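Only one structure is covered here, and it is reproduced in the block below.
With one protein chain removed, the remaining protein chains of the complex are shown where they sit.
The letters A and B name the chains in turn, as written, and every chain counts its residues from 1.
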Amino acid sequence: MNMRDKIKDGLGNKIKVWDERSARRIYFTVEPNDVYKSVEFIFKGLGLRFSTASGIDLPEGFEMLYHFSFDKAGEVYSLRALIKDKKRPEIDSIAPIFRGAEWVEREIWEMLGINFKGHPNLKRLLLAEDWPEGEFPLRRKNES
Amino acid sequence: MSLKIKALTKSIWVFHVSAGSCNNCDIEILDLFTPRFDVERFGIQLIGSVRHADAILITGAMNRKSVPRMKKIYEQAPKPCVVVAVGQCALSRHMFRDSYNVCEPLDKILPVDLYIPGCPPRPEAMIDGIVKLVTKIRKGK
Partner (left out) sequence: MSHKVIVPIGPYHPMQEEPEFFQLYVEGEKVVDIDIIIGYNHRGIEKLAESKHYDQIAFLVERICGICSSSHPYAYVLAVEDLFGGEANIVPERALYIRTIIDELQRIHSHLLWLGLAGHFIGYNTVWMWAWKYREPVLDMFEMVTGNRNNYAMFKIGGVRRDIKDEDIPELKKMLDNLAPSIKMFYGAINDDPVIKARLKIAGTLTKEQAIDWCVVGPTARASGVNIDIRRDEPYGAFLMNTIDWNVVLEKDGDIFAKTMVRILEMEDSINIINQALNKMPKGEIDANVKDVPPGEGIGRVEAPRGECIHYIKSDGTNRPVRHKIRAPSFMNVASDKVAAVGGTISDATLTLAAVDPCYCCTERVAVINKADNKKIMNGWDLVRLSQEKTNKIKEGWPNGRPE
C-alpha cells in the first residue's frame, strides 16, 4: 500500500479535498479542528518528516499549510486548513506532538497573529522588543 | 601628526559588527585574516572587545533589533575611532530598503568615515579602502 492510500485510509472522512498536483506534490484539506489529530497520525503513525508550516493571509481567512516530506519516495504532502475567523484566528498547536514545530509556530504567530492553542512557549522570535503589539507584518492591509 | 593620530593609524585593531547582513561581507572580512590576504602582517587584527578598537567595521542592513546594540558598541569605543561601512547594505540598505524591519541607513545613525561598496566587496577593495583612509587621516586631520 503506498503512502497516499495509507493517509486516505487513516484520515478517512476528515479529508475534505484531495488534490494531486503532480506525482510528488499532494495537497489535502481538513477542518482546523482535525489538524491536531491528523498531524499526530501522519507524524507518529506514518513517520513522515515535518518540513515546515506556512500561513497565508487570504481574503476568506487564514490558510495554514503543514508540509510533510515522505523521504523514501521524495513526496511532499501538504495538509491544508482554513481558519475562517479573521478577527481572532486560532488553531491547535502541534508543538506538543513534536518539538520541531515549536519555532515554526512561533514565527507564524509573530508574523500573522495566528494563536496556537497549547503551545508551550509562544513568544517573540524574530521581531524587535519594541515592535508594536497587534501589528503583524505578513497580514494584508486595506482589505476588509 | 599628533600622538593620537599616530596611534590610530598604526597597527589598526578592528572590531566587526553585523547589523543584519547576509554573512557574505562578514566572511570576506574574515577572509582578510587568512593566508591569501593575511592583513595581520600589517598589524591589523580582529579583536574581542570594542574598548580596544581603532576601527569598527559595520556590515548589514540596519536591522531594528541590532541598531540599539550597534549604538551601544559605538559609545563604548575609545575615540578617535573610525567607522567603516562595508558592503552595499551598510551603505544604502540595498534591496532591503523597503523592508518593515530595516529603518535607517547607517550614516544617519553613526558618523561614517569610509564607505566600501560591493555585494560583497572584494577583500582587495577593503584593504585598498583602509589604506586610502589611513593616508587621508595622516595628511588631513
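Odds and ends about this structure:
Note that in this section a residue touches a chain if its C-beta (ideal position, glycine included) is under 8 Å from a C-beta of that chain, and two chains touch if they have at least 3 such contacts.
Treat the numbers as computed from the prediction; the structure is a model and nothing was measured.
Counting the whole complex, the residues of chain A in touch with the unshown chain are 21-22, 24-25, 27, 49-52, 54, 56, 65, 67, 69, 71-76, 78, 98-104, 111, 124-128, 137-138. Mapped onto chain B, the interface with the missing chain covers residues 15-28, 30-31, 34-36, 46-51, 59-61, 63, 65-66, 69, 73, 76, 94-96, 98-102, 119-120, 122.
The definition used in the following text is that only the chains that are shown with their structure count from here on.
Inter-chain spacing, taken between the CA centroids of chain A and chain B, is 42 Å. Per the touch definition, chain A reaches chain B in the complex via residues 127-131, 137. Chain B meets chain A in the complex at residues 63-65, 100-101.
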